[in-house]
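Got a structure for you, questions after.
Here the complex is missing a single protein chain, while all its other protein chains stay put.
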Amino acid sequence: MYDFIIIGAGVIGSSVARELSKYQAKTLCLEKENDVANVQSLANSAIIHAGHNPEPGSLKAVLSVLGNKLYDTWEKELSIPLLRTGAFVAAHNEKEEIIIENLLKTTIENMVPEYEVLTGDEAREIEPNLAKSITKVLSLPTTKVTYPWEVAFACMENAINNGVEFQKNKQVTSIKKVNGFFEIEVNKEEIYQTKYVINAAGVASDDIGQMIEEPPFKIKPRKGEYFVLDRRVKGFVNHVLYPLPSEKGKGVLVTPQVHGNILLGPSSEFIDDKFEASTTDEGLKYIKEHSVELAENIPFNMIIRSFAGIRSTSTCDDFYIKESKTNKGFYYLGGIESPGLTAAPAIGPYLVNEIIGVGNEFELKSDFNPRREPRLEFHRLPWRKQQALLDEDHLYGRIICKCEKITEKEIIDAIHGPLGSHSIKGIKKRVRAGAGLCQGGYCEEKIMKIIARELNISPLDVEYDDPQSKIFKEETKVDE
Amino acid sequence: MMKDVIVIGGGAGGLAAAIETHQSRKDVLLIERETFLGGILNQCIHNGFGLEVFKEEYTGPEYADQFIETFLEEKIDYLLDTTVIGLRKENDVFFVKTSSEKDGIRFFQAKAVVVSTGSYERTRGQISIPGDRPYGVITAGSAQRYLNIDGLLIGKKVFVLGSGDIGLIMARRMKLEGAEVLGVAEIMPHSNGLTRNIVQCLNDFDIPLYLSHTVTEIIGDDENRLSKIKVSKVDESFKPIEGTEKEFEVDTLLLSIGLIPDVTLLDELKVEIDSRTKSVKVNQAYETNIEGLFVCGNALQVHDLVDNVTLESKRAGQAVNRYLDKGKADVHQSIYLNPGNNLGYVTPQRIDMDIIQDYITLSFRSNKKMEKAICKVFQNEDIIFEKKLVFVLPAEMETIKLPFEKINEVGDIRVELEVRS
Partner (left out) sequence: MKKEFICIVCPRGCHVSVDDEMNITGNQCPRGKTYVENELIAPTRILTTTVRTSFEDQPRISCKTDKPIPKELIFEAMKIINHIMIDKDISIGDIIIENILDTNVNIIATKPSRKKE
């Protein structure tokens, strides 16, 4: 019998897991995918917004402004990479400048700690590639960019380190309320029992709710497509650039990323299939058309990839973070779309302390360790540290991913460990091998061989992502 | 410890340049990132190499072996399993930073550097084919490596995008090793590969070639594996024509959509780039605007015949020898070359008149198919040289020898192609 079962290990589920791991409560996190952060948290802009446009007083507003601040603590405790970019919200004419003024009011009401209005020219002094048509900007210096996979990994690793159990490839197939506890059926065969259920299932959070009651909201999933520019465009812009927000969302942005890449996007459209994240001709065209409104000379020839992400827009306007009205002990984290990533550090404590009140029933752990060691990025370390590591392990000397300078030892470490990955995609999420200019052309074969060797399996059993997604169909000449 | 020259890359280009410089008694070090020499030739197990250089037809590994044998016999200094991770120039010395499992991080110094790092393949992400992102979409070269080196088959129901030779060769290879190959799509109205390959890779195996077609959508299954592609006919502006969409059930899409010279090593240096070749600008000695830095082979421009890589890299090696013997020039008297009518690009992009040779090898590609053509070299709007050519194709790089004496001291050069009757 568990005290808490968390359904979903995206950024939100992981943040809750970490918060719960502070308490002497037996906690399990179940994730249906083959990895942490594999659906919404997999594909988004990676922005930690300032909190400038959610409705004042809403959870979105309060938790994102608080979350933004808490990332400073997370950076230190959990070694989460942060890029302090700041942001400009752009206006192109008088009509839009009025909207900027309104946005400023919202910014102030939401208690965003820093903000400034600049003329287009002043902004262009700071960002020379800003579009010439921009006449005014709202500057939001507290805007940051992070690496969402690493946020989820960091929270979950820390949670595991502090006693939380994590299981992947476990899809919840039914939930029953029995005599004061819940029975959770997984993959149609296993049963877990728990006193409390935390539904952090993202786009499927209404489906999970549907298993025991009429859920208090419906997810209306939206898709957003993006282009990724190679990290050699680093410095093209240094701020996150926003257009004015509309009912479609924040609009097509130009976003510098932690490793130097730049994202263009997202587009925004409602989709029927919750897990359908394909890119479309129209979506990609839309991004190209609108990103030029923000910046001049966008180096489109440096596009190395496009992808699509899903957001769990819901029939509620705000985050739905409440206990079920009908089934006590069942808690919803619903509609956590943007600014979900921003609010993540605040959502965990908010749910655990304010909504559940875990401290009323469970003691804090005296040996809770808030620290999680940073993931080693060898070629970003200072020279002396590199030399010391090379003395420890020669495999730091063999470069596997030439484009991003990722070493064999980093890949081996990404395979092993409590949150290690056995798949090509999982390795890429952890250490970026294959995420560069050649998109795995040079290194995928080598990574495949390392996985096979480290796990003592045949290359035929190496997975791309899903356990069923093996890379190879067969070895030639073997069955003859 | 100062070397005369460091050659980066041990494929066809690097081997030829290293042998050439070593035979002129220069102190050479060759650095190769793989655990073997020969580069991409190792996986090109098909025929067609060496007709120009050896007057014999070899497979890729046999061709490579000719040079590897000479290289090893000459006892040229080399490092395997070593990646160059930094290249800098300070005063007149190049600093080459390497990383290997065996020796950790090391620094080498050299008076000259030859970059012969080959090219990488254009990917799906770069041409933004819409759809899902399942496993099974892979470049033809990667599939070739898995198949010919590792003996592993990516899939059994294959479609190929791009009718360049690598796509055609792999269509045949996959078929021979037991896969079904459902077709090859080529966005242009004509094939990009050698006719011989159309006949012996496609026609021989009844693999259909869909000209003026391209892949318009990629669809994966629930396990995130490729399951279907949509292929449409395109118009003259390469836009998909409505109503022409065909669906193919495949588990593998091989991409043969172009090679891009790999000059990422030069990120830290301020080299001049030619946006047409996507590589560096060089003079007739294959030297970049940075003195002592030479680039040759596929890293300079995409070649179709490895013989040309060998010949070019040999010339680059000779140029390195000259550079080391004479030292850098105080001032270059430079003439710039530009592509004119019907030319996609021309190399070299610059001729330094103080480097005197009998003739200069111009390399270029036509934009159009021409059965009979004439190449005209203009300087100051006068024709200084002409050469008749036959069977000119965008898919085949051409070379002509421009006699040095024909070039005037001053005035930029324009190279053009015209149809001749």
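A few notes on this one:
Each chain gets a letter, A and B, in the order it is written, and its residues are counted from 1.
Here is the rule we go by: contacts are C-beta pairs under 8 Å (C-beta built on N, C-alpha and C of every residue); 3 or more make two chains touch, one makes a residue touch a chain.
None of these values were measured; they are calculated from a predicted model.
Touching the missing chain, out of B:Leu176, B:Ile356 or B:Ile383, is residue B:Leu176.
Contact with the undisplayed chain is limited, among B:Asp27, B:Glu62, B:Glu291 or B:Asp352, to B:Glu62. Within the full complex, the residue among B:Phe36, B:Phe107 or B:Phe238 touching the omitted chain is B:Phe36. Listed for chain B, the residues touching the missing chain in the whole complex are 36, 42, 45-47, 58-62, 65, 147-151, 176-177, 195-196, 198-200, 203-204, 371, 390-391, 393.
In this section, only the chains that are shown with their structure count from here on.
Averaged Cα coordinates give chain A a centre that lies 39 Å from the centre of chain B.
The residues of chain B lying in touch with chain A in their complex are 33, 81, 83, 85, 99-105, 120-121, 123-126, 128, 130-135, 139, 141-142, 145-147, 150-156, 177-178, 216-219, 223-225, 251, 264, 267. Against chain B, the residues of chain A that register as touching in their complex are 227-228, 232, 276-281, 283-284, 303-307, 379, 386-387, 390, 394-399, 402-403, 405, 407-408, 424, 437-442, 444-445, 459-460, 464-466, 468-469, 471-477.
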